[in-house]
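All protein chains of the complex are present and in place, except for one that has been dropped.
Showing chain A:
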Amino acid sequence: MLTPERSIEIQNAIGADIIMQLDDVVRTTTVGPRVEEAMHRTTRWLDRCLKAHQNADTQNIFPIVQGGLNVALRSESAKQLMQREVPGFAIGGLSGGESKNDFWKMVHLTTDLLPEDKPRYLMGVGFAPDLVVCSALGVDMFDCVFPTRTARFGCALIHSGQLNLKQKIYAKDFQPIDEECECSTCKRYTRAYLHTIVTNETVSCHLLSVHNISYQLRLMKSIRKSIEQQCFPEFVRKFMANMYASKEYPQWIVDALLAVNIHLDLAAPIAEK
């Protein structure tokens, strides 16, 4: 069993630049007193982690906001954690099985509460549209197994979603995964060849992982660039139009973006696939 002290001891040994408190996290679908218990415990464990932390000047420790899907609890969690002197904050307890509608509201609530001048790290996100939406909601950092895991299952990420390269339709498709992608996989390998090796040769896992990570890094770079150039809303509109053909946007995305004053092109011409 892992204690806060042991967790920090291990992380101190590993020597990472950013380390995480040990939190008490419950399933997003949990309701009742357990959620509150976990929230308070997380705060107490944060204090224990801070005390046990040996390398405060070389390793940055982030607390993790909990509180489930409960507005009051999540607010309370954020407020409590903010009373401690820490270099950044993580938002946890989300990206489980909850509905996207609940998910975005909690992210939005939390980013509104957390200080503006410290990084906000949303754990376990995610899919490309989620990255875009949560960036709009004020998140700074993400992590997810998705790009590499889906790569190992033979799926390549592109601007309009995913290509499942196991499908026979790619058997004679001699394009790269993405014409515009500059990753080493797209420079050299065709969909047709990848189709022959996905799930059969480990090389396919590597090739698709490289592409998928490259895709997500490019995505984040585009997000940053458009924010700098003050055309982020336009970027979001274009991104969503590519991702959701015929403008059938998931309602939660429309709502979440609206909450930060980004209006999606609901009536614009259909984007080319």
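The definition used in the following text is that a contact is a pair of C-beta atoms (placed from the backbone, for glycine too) under 8 Å apart; a residue touches a chain by one contact, two chains touch by 3 or more; residues count from 1.
Going forward, contacts and distances are computed from a predicted model.
Engineer: One chain is missing here; what is its name in UniProt, given the choices "Vacuolar protein sorting-associated protein 33A", "Queuine tRNA-ribosyltransferase accessory subunit 2", "Translation initiation factor eIF2B subunit alpha" or "Phospholipid-transporting ATPase"?
Structural biologist: Not shown, but named in UniProt as "Queuine tRNA-ribosyltransferase accessory subunit 2".
Engineer: Which of A:L113, A:C144, A:I197 or A:I227 sits in contact with the chain that's absent?
Structural biologist: Residue touching the chain left out of view: A:I197.
Engineer: Identify the residue among A:V31, A:A171, A:A245 or A:L258 that touches the chain left out of the display.
Structural biologist: Considering the complete complex, A:A171 is the one touching the chain left out.
Engineer: Spell out the interface residues on chain A facing the chain that's missing from view.
Structural biologist: 171-172, 174, 184-185, 188-190, 192-193, 195-197, 200-203, 205-207, 210
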